[in-house]
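Notes to accompany the following structure.
Now for subunit A:
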Amino acid sequence: MANVTLTINGIKVIVSKGTTVLDAAARAGFFIPTFCHDPEIPRFGACRICVVEIAGMRNLPASCVTEATEGMVVNTESPAVAEARKTILEMLLANHPQDCLTCEKNGDCRLQDYSFRYGVKGPGFEGKRHEYPLDDSNPYIVRDMNKCILCGRCARTCAQVEGRAVIDFTYRGFDTKIAPPMDTTLAESDCVYCGRCLAVCPVGALTYKRMAGKGRAWEIEKKPVTCTFCDSGCLFDLNIKDGKVIGVTAGSPGQGRPLCLKGRLGLELLYCDDPADPQMKRDGEFVKVSWSDALGLDGVLDKIRKIEGK
Partner candidate 1 sequence: MADVTLTINGRQTSVAQGSTILDAARKMGIFIPTLCHDPELSTVGSCRMCVVDVKGARSLVISCATAAAGGMVVETESPAVMEARKTIIELLLANHPQDCLTCGKNGDCRLQDYAYLYGVRGSNLTGAVHQYDLETDNPFIVRDMNKCILCGKCVRMCAEIQGDSVVDFTCRGFNTKVAPAMDTTLAGSECVFCGNCAAVCPTGALQEKGLRSSARTWEVKKVRTTCPYCGTGCSLDLNVRDGKVVGVTSCDGDVNGRALCVKGRFGYGFIHHPDRLKSPLIKKDGQFVEATWDEALGLAARKLGSIRNQYGSDSIGVLSSARCTNEENYLLSKLTRAVIGTNNIDHCARL
Partner candidate 2 sequence: MTNPIRDIAGADFIFAIGTNTTESHPIIGLQVKKAVRGGATLAVADPRRTGVAELAKYHLQIKSGSDIALLNGMANVIISEDLYNKEFVASRTEDFEAFKAAVVKYTPEYVEGITGIDPETLRQVARGYARAKNGTILYTMGITQHICGTHNVLAVANLAMLCGHIGKEFSGVNPLRGQNNVQGACDMGALPGVITGYQGVGLDEVRAKFASAWSVEQLPAKVGLTVGEIVEGASHGNIKGMYIMGENPVLSDPDAGHVVHALENLDFLVVQDIFLTETAQLADVVLPGASFAEKDGTFSNTERRVQRIRKAVNPVGKARADWEIICGLATAMGYPMDYGSPADIMKEIASLTPSYAGISYDRLEQGSIHWPCPTADHPGTPVLHAGKFSRGLGKFSPVEYVSPDEMPDQQYPLILSTGRRYYHYHTGTMTQRTGSLEVHYGQESLEINPSDAQNLGIGQGDEVRVSSRRGSVVLKACITDVVPPGLVFTSFHFPAVPINRLTNPARDAIAKIPELKVCAVKVESA
C-alpha cells in the first residue's frame, strides 16, 4: 500500500495511506484524548475531544476521522487545541454530577483523566442538569444517565452483535439520551446483560452491579481469561483485589464475540472467591436461581472445570 509522510509535533511520521491522524499520532508516540472513538468501530467523530491543529485548515478537525495526507503538518497540543478541549470538558462537566468521591469509575474514567490533564476543575458555567433516575432495575448493569456523555460507544458495540441493538440514541437536543426502545429500563428491554457496553463506556454511566462497593479502580488488578464455554473464545477480565477475585467483567468486545451472560457467570462461579448468586428473568422478573439453572446445562460446570484443568 502507498505511504504518506506527515509531520506531527515537528516529527516526521510515515504511515500507510488511509491511516487516520489519530492513529498516525499514536504511532509516533503522541497521545490524543478520545471519548467516542472505538478502535473496533472507528470513524464516528462525534465528541470532538480528539481535535488537532492542521496547517492550512481553518477549523480544528477531529483526528479520529481525518486521514493523514502527504505533507500534512499537525500539532496535537497547540494552545488552540488545548483551549478547545478545555471547553468541551467544561461543557460536559456543566451537566455532570460531581460524584467521583464514591463513583465506581473513579480512577478509570476518561472524563476525569482529561479534566486533570487539562486542569479543568469543574464546569466553566452553571447550566441545566439532567436529573434522571438511576436505572438499577436489573442485577447486572447500573445505568446512571446523568453521567452519560453521549459518546454512543455503548449503542455501537451493542449493535455489533447480530440482532441485538438494544440501546440507542433517543430524543433530541438537551434531552438526547441513550436508552432502550420506548425509554424503558434495561430490565424491561431485550438486554441480555452481556456487559460489552460496560466495557467500552468511558465514564461511570454504565457500571457492573455485582462489583458495586467492592473495590476502587486503583485497587483492582485485571487479569484476562478466555471463556471456554463455547467456541467464540470471548475474552473476560478477572478483577482481583487483595489477591481475591471480586468479579468478572467483559474484556474487549470484538466482532463475533458475544460475551454472553452465561459465559461470564460461569467464569464468576469458577474464579470468584465469593460469587454472588446468579439471577435470571423469570416471567419478566429477576429472581435468584441456582447455578445450574443459570448456566443452563447440568454438567456444564464439570465441563468448564475439566477444560480449565481446575
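Candidates were picked such that all candidates are chains of the complex that A comes from, given by their letters.
The criterion applied here is as follows: a residue touches a chain if its C-beta (ideal position, glycine included) is under 8 Å from a C-beta of that chain, and two chains touch if they have at least 3 such contacts; residues count from 1.
Quick caveat: nothing in here was measured; it's all calculated off a predicted structure.
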{"item": "Options 1 or 2 - which one, within this complex, touches subunit A", "value": "1"}
{"item": "Residue ranges of subunit A in contact with candidate 1 within the complex", "value": "93, 98-102, 106-107, 112-113, 115-116, 119-122, 213, 216-218"}
